[in-house]
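In this view, the complex is presented without one of its protein chains, the others remaining in place.
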Amino acid sequence: MSIESLLDVPLVDHHCHGVVPKDLQWGEFEDLISEAFAAPAKGTSHWDKPTGLSIRRWCAPLLDLEPFTPPEAYIERRLALGAEEVNRRFLRASGLEALLIDTGNAPERLADVAAMAKLAEVPAHEVVRLESVAEAVASKGVSGAGFADAFAEALQAASERAVGLKSILAYRATLAIDTTAPSKGAVADAAGRWLREIEKTGECRITDPVLEAHLLWCALERAREKGFPIQFHIGIGDPDITLHACDPSHLTAFFIATEGLGVDLTLLHCYPFHRQAGLLSENFPHVYFDVGFILNWVGPSYARIMGEALELAPFTKQLYSSDAFALAELYYLGAMRFRTALKKNLDAWIGEEELTASDADRIIEFISRGNVKRIYPLPEGA
Amino acid sequence: MSIESLLDVPLVDHHCHGVVPKDLQWGEFEDLISEAFAAPAKGTSHWDKPTGLSIRRWCAPLLDLEPFTPPEAYIERRLALGAEEVNRRFLRASGLEALLIDTGNAPERLADVAAMAKLAEVPAHEVVRLESVAEAVASKGVSGAGFADAFAEALQAASERAVGLKSILAYRATLAIDTTAPSKGAVADAAGRWLREIEKTGECRITDPVLEAHLLWCALERAREKGFPIQFHIGIGDPDITLHACDPSHLTAFFIATEGLGVDLTLLHCYPFHRQAGLLSENFPHVYFDVGFILNWVGPSYARIMGEALELAPFTKQLYSSDAFALAELYYLGAMRFRTALKKNLDAWIGEEELTASDADRIIEFISRGNVKRIYPLPEGA
Partner (left out) sequence: MSIESLLDVPLVDHHCHGVVPKDLQWGEFEDLISEAFAAPAKGTSHWDKPTGLSIRRWCAPLLDLEPFTPPEAYIERRLALGAEEVNRRFLRASGLEALLIDTGNAPERLADVAAMAKLAEVPAHEVVRLESVAEAVASKGVSGAGFADAFAEALQAASERAVGLKSILAYRATLAIDTTAPSKGAVADAAGRWLREIEKTGECRITDPVLEAHLLWCALERAREKGFPIQFHIGIGDPDITLHACDPSHLTAFFIATEGLGVDLTLLHCYPFHRQAGLLSENFPHVYFDVGFILNWVGPSYARIMGEALELAPFTKQLYSSDAFALAELYYLGAMRFRTALKKNLDAWIGEEELTASDADRIIEFISRGNVKRIYPLPEGA
């Protein structure tokens, strides 16, 4: 492998979701290139943003269209090819070695792990979302006092074949909560309050900081048993987050408390806190990070973000993820932008005599797949 | 229009102040190229900063001087030409289509809306500062219980011919306050406390978070009626702000609460939180932002800031503002830096085959004036 052949290094995407297996009409596709919960502002289109531009430029050719195809023609062609063909083309062109799939968000609308493996023609593994397990437990009916045991049991079952767990604490209680392990009594009380609220409102959504802290400590125990990492949503997301409270340095006390446990923690996305994440990955041996999601979404600005991610962090602590969700285009753009970003930055370093080609290869191998394969228990050959 | 002719696209400056209509002596000019409240540190001059450099480089030629003219010669020439001629030259060279003027800061020292329109030879419109209206109400004498009605009435009158409102909450109570609409009783109590304090101290400056929240909700009602936006000071400012509390993501709950109201919110300046602002403009259909002020003040570093502003935000959500205050040079520098920044970044994208010239034109039109004209109720032809 050499920096020239970077495009051939297969990637292990350690955080993505499933694709939508069905055809997407005009408005459905447009909705999926936005993180907003609402329609675009009057007189505007979601296509007029960097991701829209990237899709027209880089994805159109994979559907046999000219670069910069207008949105209408793009959607027309997409429908003509059919969802399965489109999904297959983009996933297979992404140059992947394996996919790690978060199954906790909208599983009813998305391809499952097996379907993703088939579409991409590479092994796919599950990452289990803590909050989804907790909410399933709560909606099945349990007492406040029985919640902790029921959750532990459900987590064990759900993660039997998983390769990691994921926390969306950032969305639910913010990263600014007290992450100290709560007492049994405190958990039972908090669970009781939550269950009564579910009964009253009919809505089942975990947001209580005591319960969230409890989930983390259960996750640590399970992760230790299974030898797999826990992923954390960090930084950028949809309107449900409060961005300043998703700065990963809010987790510093948690990182200190967990340093000796033998469990790796991976910080997802991180933008615009990727510099903070890089420092944390330097300060704590068990902390890793990626700049997923953002590389697909910033369009032509991808190289700057990667440049910042490469500033301070050990080369052994950055990972690859696309955070692609629903649209096959995003897996392809994630992989393409990641590779080009890495190549541009490392080429510049080589040009300034700051790096040799063989050191560049070493860095590429680490970040593209080596670091992921070192910390996740992936089966041989995947 | 094409990217080659970017310099000819007229700009709508949606946030600026008035110029000083009188001649400025050495020390007066130097004071105005600093945001500090104090004289420069002993042994230093405010000219030794990026803005000072930009004025010597780019503004000197408009006064018939060589680029990089020393400060003394610059001020001498400025005085020889006279304030009116200097103001006219810079404003007319800025290539503007219209000016939206915040009349709330130091109106006694600055040209008013009509005078600005005359100097710039383009239509000028007023943006009314909420806090100025509230302070005028309080200083005219009112009871705590009567404050809410008096303010509503005064706001209605003050904004009759305005095209927007502006909040300087960031300066007065920080963006980190509870922005829930307070009850009538709470407003009356807070107003009562404030009015007693004014009586005691003789100082009339609104800083109470309850009153500030009340102002916002009155502003929303008025903005809805008039179909105009509310502007928010965000990020960078003078020593009166506490920067971390001016991160626009502190307003997330307010954005959620106001999403359905049909009122647009525009985030001003934003540096160093322009990435955060870009994400918020993506997450919320009614949120817009600009990178005003900073492009004039960072001197040769302007292109990087614009590059970051272009990363994530929809092209339909960024606006142009100079935030120029007092010095005619700042309107010109704002416009010049904005155009060059946009051109440099979009040219680079075109060079990397990420953008076509016609897509570039579309983006230029959006950010230079199209977005502003879509959301502000400007009369035809302005």
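When the chains are written out, they are named A and B in that same order, and each has its own residue count from 1.
As a working rule, a contact is a pair of C-beta atoms (placed from the backbone, for glycine too) under 8 Å apart; a residue touches a chain by one contact, two chains touch by 3 or more.
Nothing here was measured: the structure is a model prediction, and the numbers come from that model.
Colleague: Given the contact definition stated above, which residue among A:L32, A:A93, A:C204 or A:L312 touches the chain not shown here?
Modeller: Looking across A:L32, A:A93, A:C204 or A:L312, the contact with the absent chain belongs to A:L312.
Colleague: From the list A:E84, A:D112, A:E221 or A:E259, pick the residue that touches the absent chain.
Modeller: A:E259
Colleague: Tell me which of B:G185, B:G202 or B:P239 is the one touching the absent chain.
Modeller: Of the candidates B:G185, B:G202 or B:P239, B:P239 is in touch with the missing chain.
Colleague: By the contact criterion defined above, which parts of chain B meet the unshown chain? Give residue numbers in ascending order.
Modeller: Chain B touches the chain not shown through residues 34-36, 38-41, 43-46, 48-50, 53-54, 57, 67-68, 236, 238-239, 241-245, 271-272, 294, 297-301, 304-305.
Colleague: Touching the missing chain, which residues of chain A?
Modeller: Given the touch definition above, chain A has residues 247, 249-250, 252-253, 255-256, 259, 264, 275-276, 279-280, 282-286, 307-308, 310-317, 348-349, 352-356, 359, 362, 366, 374 touching the missing chain.
Throughout what follows, only the chains that are shown with their structure count from here on.
Colleague: Measuring from the mean C-alpha position of chain A to the mean C-alpha position of chain B, what distance in angstrom results?
Modeller: Each chain reduced to its C-alpha mean, chain A and chain B end up 37 Å apart.
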